[in-house]
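See structure below.
Only one protein chain is missing; all other protein chains are in place.
Chain nomenclature is as follows: A, B and C, assigned in order of appearance, with residue numbering initiated at 1 for each chain independently.
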Amino acid sequence: MYKHQQSLRVRYAHTDRMGYCYYGNYAQFYEIGRVEALRELGFPYKSMEDSGILLPVVDFNIKYLAPAYYDDSLTINTYIKELPTARIKFDYEIFNDSKEKLNFGATTLVFINEDSGKPMKCPLELFEKLKVYI
Amino acid sequence: MYKHQQSLRVRYAHTDRMGYCYYGNYAQFYEIGRVEALRELGFPYKSMEDSGILLPVVDFNIKYLAPAYYDDSLTINTYIKELPTARIKFDYEIFNDSKEKLNFGATTLVFINEDSGKPMKCPLELFEKLKVYI
Amino acid sequence: MYKHQQSLRVRYAHTDRMGYCYYGNYAQFYEIGRVEALRELGFPYKSMEDSGILLPVVDFNIKYLAPAYYDDSLTINTYIKELPTARIKFDYEIFNDSKEKLNFGATTLVFINEDSGKPMKCPLELFEKLKVYI
Partner (left out) sequence: MYKHQQSLRVRYAHTDRMGYCYYGNYAQFYEIGRVEALRELGFPYKSMEDSGILLPVVDFNIKYLAPAYYDDSLTINTYIKELPTARIKFDYEIFNDSKEKLNFGATTLVFINEDSGKPMKCPLELFEKLKVYI
């Protein structure tokens, strides 16, 4: 398993009139988690796109256990637990300052060859790198 | 089953650099679907909140079949298929102009008594109203 | 002067923990105003982009007189008061249901030739169309 940890502050823009971080913002927070996980692995998402590989999300789910509030300093744990094929799955957990788990979820992304528009296998270098951990 | 139909335009603000409607925006689109479904049923979400009932989301999942693009005129179908208990589940499908299904998903929300902060049963009037359809 | 009127509902996603529509959302609302104004004039923004003309915003200002609240049904008035050159200016006013003016502002956009990346004159057809009103 590969694990990456990322911190993130809840901003006014994220809050809603219940005082909660709006449920729809976590898709962005999970994006930050997986992009920084890939960067730490040496595969910045931008470099992949520049080399003609797109990674659209095909599946996203999240369970909310407790709300995050304004100015909370959150920790996003991002996990890659399975070796990628033409798909790569990221699991996430978000915790607040008091180490309370606020939500958890997963996204599945597909490697797409930008030129052909068709799915393709995970780049070999990324696969080999992940093999060390999984 | 109760079904509600709502149209919605993809704005520049929604797009990302792939030219897609960013995957995180659909939480907002689904919000619009369920709020307008409740309004049509005679239970504006705002009136519920004003009467001391909160409805936080506890579960959200979505599968993406195809992207929406800038200026697409989308149709959101919102369904209530089961009678609510202390929870209410909404199912969604989003279609583009060409009647292509772009994604589908579901959210589960919990009725919370604002004063006690505790879960409560679905308001009887809403339950009775939905009984006609389900 | 050309004037266009557009209605828009404040969603939960737009609110913040003060209960206000977050101040940063009005850029999106003004976008909706000007895009629908251009559509009504017969110049959908998307068609302009498809024909190789980009319209980035170079200047945006807004004065907030009163907040919008959750579920408010807003009216966006968009005005074109001056004939466009290589730039086009839109003025905006947003009103709530009680016809209270909530904010007003303006954006200036530049016509950019996508191929050259250089500014260009307003397309003649749009200029001629606006001449009828201004």
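Everything below uses one rule, namely that a contact is a pair of C-beta atoms (placed from the backbone, for glycine too) under 8 Å apart; a residue touches a chain by one contact, two chains touch by 3 or more.
Computed from a predicted structure; not experimentally measured.
Enquirer: Could you tell me which of the visible chains the hidden chain touches?
Expert: The chain that is not shown is in contact with A, B, C.
Enquirer: Consider the whole complex, including the chain that is not shown, and state which of A:Y2, A:Y45 or A:F127 touches that chain.
Expert: A:Y45
Enquirer: Which subunit C residues would touch the chain omitted from the figure, given the whole complex?
Expert: Residues in contact with the chain left out: 18, 20, 23-25, 27-28, 31, 54, 56-64, 67.
Enquirer: List the residues of subunit B that touch the chain left out of this view.
Expert: 12-13, 15-17, 19, 22, 24, 70
Enquirer: Spell out, residue by residue, where the missing chain touches subunit A.
Expert: For subunit A, the residues touching the absent chain are 9, 11-13, 27-28, 31-32, 35, 44-46, 49, 70-71.
As a convention for this text, only the chains that are shown with their structure count from here on.
Enquirer: Taking CA centroids for every chain, report which one is farthest away from subunit A.
Expert: C
Enquirer: In angstrom, rounded to a whole number, how far apart do the mean CA points of subunit A and subunit B lie?
Expert: One centre to the other, that is 24 Å.
Enquirer: Which residues belonging to subunit A are in contact with no fewer than two other chains?
Expert: 24
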